[in-house]
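Notes for the one structure printed next.
For this view, one protein chain was removed and the others were kept in their places.
Take a look at chain A:
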Amino acid sequence: MDTPKISIGQLFALIILFVFGTSIAVNYGLDAKKDAWLAILLGTFSGCLLFSLYSYLYRQYPTLTLTSYAQRIMGRPIGWVLGLVLVLYFIYDAARDVRDAGELLVTSVFDTTPIFVLNAVMLLAIAYVLYKGIEVLARLSEIFIVVIVGFGIVGSILVFASNIIDLNNLLPVLEFGWKPILTTTYPNTFIFPFGEMICFCMLFPHLNNPKLQMKTGLIAIIISGVVLSYTIAIDIAVLGADISSRSIFALLTMVSKVNIADFLQRLDPVALFTMLIVDFFKIALLYYAAVIGTAELFHVKPHRRLVMPVGAVIMIASMSISGSFNEHLLEGKLSISNYQVLVVIGIPLLLAAVHLIRKYAGKGNR
């Protein structure tokens, strides 16, 4: 089989873009109010642990994807069902992110455009990339990581230069103690986006340098987590914890305050662009994981034949997932703390446990 290859740099870029996807745009972690940035750092730390678990499983089966080694570890029927659950999760999560992107556009710019059209345009673009193969997505990430870093640096300079930051908005630290931080981190800032990185388990077999997988992944997670924490802290410092936590897209509101000499202002499109780019990669990776997973479960070859059908399912799911954006957000919170926790932590833990038992019990028998 001619497996496409992903370089370690591309993995790095993909992880960073994936972590930023939606989380950088929304009022992420703001249940912890002024201490959201702390909750994110804590989430990042926990995310590193979770990533180590994913990496451990990968090292045991360096040539297989998650859905394949699930069957290898658990045996055909149970493993297959677990694989199906994972694929459904990928589809569900991709649909959520498509909806996020669509709602972002509807609420901020295209107020009379049907969300169906916006979602469809997004998905068609991604479907085209995936149809061309994962290598295309990986190469794309190398370009867009530069764009995003550029936006980030320029945006930061502009925010600092327009003198809208009031650090008093971040004080006092730990206003309500550790409790709100912990309840926000577990499960919110932990699962979203670090738990969602389980979709990378479908990607690892394509790495051209498996030895650096874990190190690169952890560095990428830490960098993106710190940047995320910084971004949310800036949101709070500019808008205050109250306005940030009530805004759906805090970054957009924050950037709209930038004003340099009455000349550089109304930078919302830049923020919008950033959000769309990072969301694009997040959807693409989840979408890809869903396609690969389905192909392996149902033995479809080549897997690109599934790009359109899976895309159609994601499309329909993104529309039917909820009746209003408010419901969508509430459902997100509920599903993270119930269903998503089980999938992204429960299944890998189960797999690792069974794998260990089989390894040592097997040795004992011999």
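Here is the rule we go by: contacts are C-beta pairs under 8 Å (C-beta built on N, C-alpha and C of every residue); 3 or more make two chains touch, one makes a residue touch a chain; residues count from 1.
By definition in this document, contacts and distances are computed from a predicted model.
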Chain left out of the displayed complex - its UniProt protein name, from "Copper amine oxidase-like N-terminal domain-containing protein", "Spore germination protein A3", "ABC transporter permease subunit" or "Protein translocase subunit SecD": "Spore germination protein A3"
Of A:243, A:260 or A:349, the residue that touches the missing chain is A:243
Which listed residue, A:52, A:113 or A:338, touches the chain dropped from view? A:113
Among A:72, A:257 or A:328, choose the residue that contacts the chain missing from this document, as touch is defined above. A:257
Touching residues of chain A against the unshown chain: what are they? 107-113, 117, 121, 124, 128, 168, 171-172, 174-175, 239-240, 242-243, 246-247, 253, 256-257, 259, 265-266
